[in-house]
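Of the protein chains in this complex, one is absent; all others appear in place.
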Amino acid sequence: MSIVVRSVSKRFGDFVAVDDVSLEVEGGSLTALLGPSGSGKSTLLRIIAGLEWPDSGEILLSERDATALAPQKRNVGFVFQHYAAFKHMTVRDNVAFGLKVRRRPKNEIRERVDELLNLVQLHGFGDRYPAQLSGGQRQRMSLARALAPEPQVLLLDEPFGALDARVRAELRDWLIRLHDVVHVTTVFVTHDQEEAMEVADQIAVLNHGRLEQVGPPRELYDEPASKFVMTFVGDANVIDGALVRPHDVELLTEPDEAAMEAMIVRVTILGRDAKVELHDDGGAEIVALLTRERFEELDLWRGQTVWVRPQRERVFTT
Amino acid sequence: MRASRDRAGTALSLGFVTTFLTVLVVLPIAALVWESTKAGSQGFWDAVSSPESVAALKLTIGTAVAVSLLNAVLGTITAWVLVRDEFRGKSLVNAIIDLPFALPTIVAGLTLLALYGPRSPIGVDVAFTRTAIVLAMMFVTLPFVVRTVQPVLQELDPEAEEAARSLGASGLTSFRRVIFPNIFPGVLSGMALALAKAIGEFGALVIITGNLPFKTEVSSVYIFGRIESGDTAAAASVAVVLLALSFVLLLSIGVIRHFATRHDRA
Partner (left out) sequence: MSRLGLRLLALAYLATILVAPLVIVFWRTFEDVGAAWDALSAPDTIHAFKLTLLITAIAVPVNTVFGIVCALAIVRRRFPGKGLLNAFIDLPLALSPVVVGLSLFLLYGREGWFGVWLGRHNIQFLFALPAMIVATIFVSLPFVAREVIPTLREVGDEQEQASRTLGAGGWQTFWRITLPSIRWAVIYGVILTTARSLGEYGAVAVVSGRIQGQTETATLRVEEQYEQFNLPGAYAISIVLALMAIVVLVAMTTIRPKETA
């Protein structure tokens, strides 16, 4: 089921949270809304869910206008950053909630809940209360709860934000696998570009309420549409007003016309790659990323003077 | 559409709340203020400044202020003992603090009379004296300071006190420098609540004070007497004075709360 966001704007007092954003999400896809905090990504997600309503613009769910629809009528599943677990209910009752309010038959509810608890690997935890679960388990419970009424779209608001790094990585892999099984149109909000790159097949980058760029991860990295996207998705050096990816910084041990003199201040070996940090004449920092082969070949050392030749520079006017 | 439906919900609940409050609280109070101004401002002033009314107001406010000060000191000590001290039966003592909230005030007055009245088994008879007023007011206001200070003390890290002690501060100094600044807003708002309660108290006083004009008659009892004798205009005038005092105290509690939480707000 597709989602269409058409010219949506939302203000909170003087603060423009979402500024004329238009976005299409294909049915069955896995899309990330990526941006720093305050970029409007969560507000946009909440507008899609009906938890906020836009000041102007439209939301279409499965090609039907849903702008004025109450959240309970949109058939979306929403997963909150802090789980929003129903503390007074067991895990089983939490998952069954959406089915109970729809007055589904009892045995159907029981089967569906069992199925979902298996899916999120919480079988055997059904009679516990949320307080007795770990953060990762609680988030899986709320995911099962959101999936129970078979929503058209699944919306996740920084779903792994409150978890520690290891559980985070685990749940990330698990979300990708889940999406392969369930195949529900999924949109998730994150401020972590690595997470977005790893999980999503489409990324929408937001900044100050505006949509900067939409596309597959690779496109965003290789063909950033703005300075913001280039610096936010992946690392970038600023050399002579142009932006260069660290792995596009070529190092030479001999002077060259197109190259600039710089001194190596630090060398770090990162497994297969080597990171070389340099200072140019003006003291500006440059980071170069080399393969280990190239690094060994050049035989670089700290304090050495080398020449920097940027490849694939980009100049953005905005 | 969504926004309008939400507004309808707000309007509905607000409509209920304001109608309820208007009929139950606002209109009666408006009627009271209206009655007090019936005889003009001169009539209002005459009623309030009659010797008996002035004597009652002075007695009420003076005693209530003294009681709330006593309450601040003893209540703070009690709260400290309940939080920092350990002894058998502490939870029972903690529960008893709320007794004045639960016990009917008329029963409170009668129980005080049983111990400190003419038939006192310990030979202390303070019935129909100003001491009795102090006792009764202390009874009904006992929980206020304890219950506003206790949670703040509980939040306060005992290590801060210990740190002050380890730095060479005496018990009193560490209290003054470390504990007191933290609990001060709580003490103040507890005192203001106690003051409001003491000024308005009726049930606990009506039996034990004997209601002697110019001697043990407090304002609420005076108002009651005026109603009984059919002089509702005079009763209303003095009642408006008490009403104004209540408003001022509520306002100051609001201000205290505002300042006490200013560090928590960004």
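Letters A and B name the chains as they come in the text, with residue numbers starting at 1 for each one.
Methods note: a contact is a pair of C-beta atoms (placed from the backbone, for glycine too) under 8 Å apart; a residue touches a chain by one contact, two chains touch by 3 or more.
Since this is a predicted model, take the numbers as computed values, not measurements.
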For this session: May I ask which residue of B:48, B:227 or B:260 touches the chain that does not appear here?
Result: B:227
Seminar exercise, completed: In the whole complex, of A:31, A:142 or A:213, the residue touching the missing chain would be A:142
Exercise. Looking at the whole complex, which of B:183, B:239 or B:256 touches the chain that is not displayed?
Worked result: B:239
Problem set entry | Hidden partner chain, residues of chain A it touches | 49-51, 70-78, 80, 82, 84-88, 97-98, 101-102, 142, 145-146, 148-149, 155
Problem set entry | Residue numbers in chain B that touch the chain omitted from display | 9-10, 13-14, 16-18, 20-21, 24-29, 31-32, 34-35, 74, 77-78, 80-82, 84-85, 87, 91, 93-107, 110-112, 114-116, 119, 121, 135, 138-139, 142, 171, 193, 196-197, 199-203, 206-207, 219-221, 223-224, 227, 232, 235-236, 239, 242-243, 246-247, 249-251, 253-254
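Just so it is clear, only the chains that are shown with their structure count from here on.
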For this session: Provide the C-alpha centroid distance between chain A and chain B, rounded to the nearest whole angstrom.
Result: 56
